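As you look at this complex, bear in mind that one protein chain is not there, while each of the others sits in place.
Chain nomenclature is as follows: A and B, assigned in order of appearance, with residue numbering initiated at 1 for each chain independently.
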Amino acid sequence: MAERRFTKDHEWIELNGAIATVGITNYAQEQLGDVVFVDLPPAGKKITKGGEAAVVESVKAASEVYSPVTGEVVESNADLAKNPALANTAAEAGGWFVKIKVADPKELSALMDAAAYKKFVDGLH
Amino acid sequence: MRYLPLGPDDRAKMLGVIGAKSVDELFKDIPAKARVSGLLDLPMHAGELQVERTLGAMAAKNRAAGAGPSFLGAGSYRHHIPSAVDHLIQRSEFLTSYTPYQPEVAQGTLQFLFEFQTAVAMLSGMEVANASMYEGGSSCAEAVLMAGRVTGRSKAILSGSLHPHYRDTVRTFCQFSPVTVEYGEPNVDGNEDLASKLGPDVACVVVQTPDFFGNLHDYTKLGAACHAAGALLVVVVTEVVSLGALKSPGQMGADIFAGEGQSLGVGLNFGGPYVGLFATKKQYLRQMPGRLCGQSVDADGRRSYVLTLSTREQHIRREKATSNICTNSGLCALAFGIHVSLLGEEGIRRLAKLNHAAAVQLADQLGGVKGVKVLNKTFFNEFTVQLPGSATEIVEKMVGQGVLVGVPVQRLYRDRPEVANLLLVAASETNTDADRAAYVAGLKKVLA
Partner (left out) sequence: MKTDTFSGNRGLDLEEPLLFELGRPGVTGVDMPDAPKVASKLGGLEREGSIGLAGVSEPEVIRHFVRMSRNNYSIDANLYPLGSCTMKHNPRLNEKMARLPGFGDVHPLQPESTVQGALELIHVLGHWLKTITGMPAVAMPPAAGAHGELCGMMAIRAAHDAKGDKHRTRVLIPESAHGTNPATAAQCGFSVDPIPGNSHGRVDLAAVKAKLGPDVAGIMLTNPNTLGLFENEVIEVANAIHSVGGYFYADGANFNAIVGKAKPGDMGVDAIHINLHKTFSTPHGGGGPGSGPVCFSQALAPYAPLPMIVERQGRFHLIEHRGSAGEPGEKSFGRMRTFNGQMGMFVRALSYMMSHGADGLRQVAEDAVLSANYIMASCKDDMTSPFPGPCMHEALFDDRFLEGTGVTTLDFAKAMIDEGYHPMTVYFPLVVHGAMLTEPTETESKESVDRFIHVLKSLAKKAKSGDAQFFKDAPRYAPRRRVDETAAARNPVLRWTPPAPKAQAAE
């Protein structure tokens, strides 16, 4: 079972082989409110760690989704594009944003694990 | 001071509650150096009667277009505005309300914006229109910037028959952006090859119909060429009444329509306020500038309207917004909407026919004056004539004959001596047989 890692910008990432799945966390979707639109990158797009991977919009806010790793987009979530509410109802499952072919899997080890992220979020209140 | 309800006792009581000795204590954060000591060097307050006298005297120094025969166009057109328009836009609830940010108490504004968007989309033949821009030229400039965002390309090609002030506004808006602007020579006869200028870096081609010189165009082929080259076709219309008679930008395959809506419901106003029209295809919706009103439901399930897709706009997206526009031209959009409502399908078509007929009659009569030549093969309600001398001088002489005969092309193309004798002449339903007779008689006298 692949381990999930988290960023301070509230993205989650899960690596399976060379391909990582990236989405926003439950905490992030709660802060945003009802998601009404997502702007996802096309397959083949090269992205860098910390760079903009996607945009997620609620009625009153728009936020960038930053890539936790460097790599190339292999797939965007077509279901999410059609039904942005998935980012609210299944943020950490079916509401994933992109799958990325990871250039350097070691980049993940610098990210928080679930326990560290929970502690980080608790500290925000 | 009739607009200030507080009396001296009120002010004293309020200061007491605040705990300040004087009102100047409330201004203590202002550095002394920046404070005005005493009064500004301006006149003291004045009653309605006095203000009316002063402003009335200034107004009286101007020749109102309607005070005699007038044939001016070039992007601003004099039409009859039904009485109901000005009455309705002065309803307090429309005139003195703010942008409809609280939809529960702004359904009136929101519904008319929704109807305005619908009317603009229908007239232009486009899929979606926004809730208005400032006016035509800046609307055109926003269209060019939007085309840059949509295509990710950096060059805009402007037709040589685009209104020169629109061209200049585009250049101003783009001068510090990634988009570079190329534009053609003054294109008096309406023949220019824009398709050959397409290339991999071209974001859009901007054309106008009826164009600045009055010529009509079908841009369907140019649109197809643009699309084949990955560019957008932007079609500009400065005389929106023409859409009651002519094939629409949408029917020609336009990707963006940018126009001026002043002709319907809005007076000449010496150039403003007017109402910018902006419409596009659904697929480009998220790159659109300006406010959008959408349909929804309220908590009881009743049909309601609300500003929507605001994440494109500056108050949410800040430096990443599609435009910095905030205030638009709401009340002029209302006037436009009321006028269109009164006209309806039958009225707009009839109005367009009347305008065309008025122009054809005038062109025929002017063409009969010795030394005067009408240059257009096609036109709607405006055309270009060649005069036997300087158009600027003839226009000035004709003021003495009581007729505003048109706009000298030179006024907009200062550095082009070859256009010195060209005059743009517009006619509308407001012109009578007597107006045309006065024009012809005066011109014969002046040219004699």
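As a working rule, a residue touches a chain if its C-beta (ideal position, glycine included) is under 8 Å from a C-beta of that chain, and two chains touch if they have at least 3 such contacts.
Note that the structure is a prediction, hence the values are computed from the model and not measured.
Asks: I'm checking contacts with the chain that's been left out. Which of B:Lys320, B:Lys373 or B:Lys445 qualifies?
Replies: For the chain that is not drawn, the touching residue is B:Lys320.
Asks: Contacts of chain A with the missing chain: which residues?
Replies: 34, 36-37, 57-60, 84-85
Note that only the chains that are shown with their structure count from here on.
Asks: Suppose each chain is reduced to the average of its Cα coordinates; what separation in Å results between chain A and chain B?
Replies: Result: the chain centres lie 44 Å from each other.
Asks: In their shared complex, at which residues does chain B touch chain A?
Replies: For this pair, the touching residues of chain B are 286, 310-311, 316-317, 320.
Asks: Note which residues of chain A are touching chain B in the complex, please.
Replies: Contacts found on chain A: 37, 39, 57-62.
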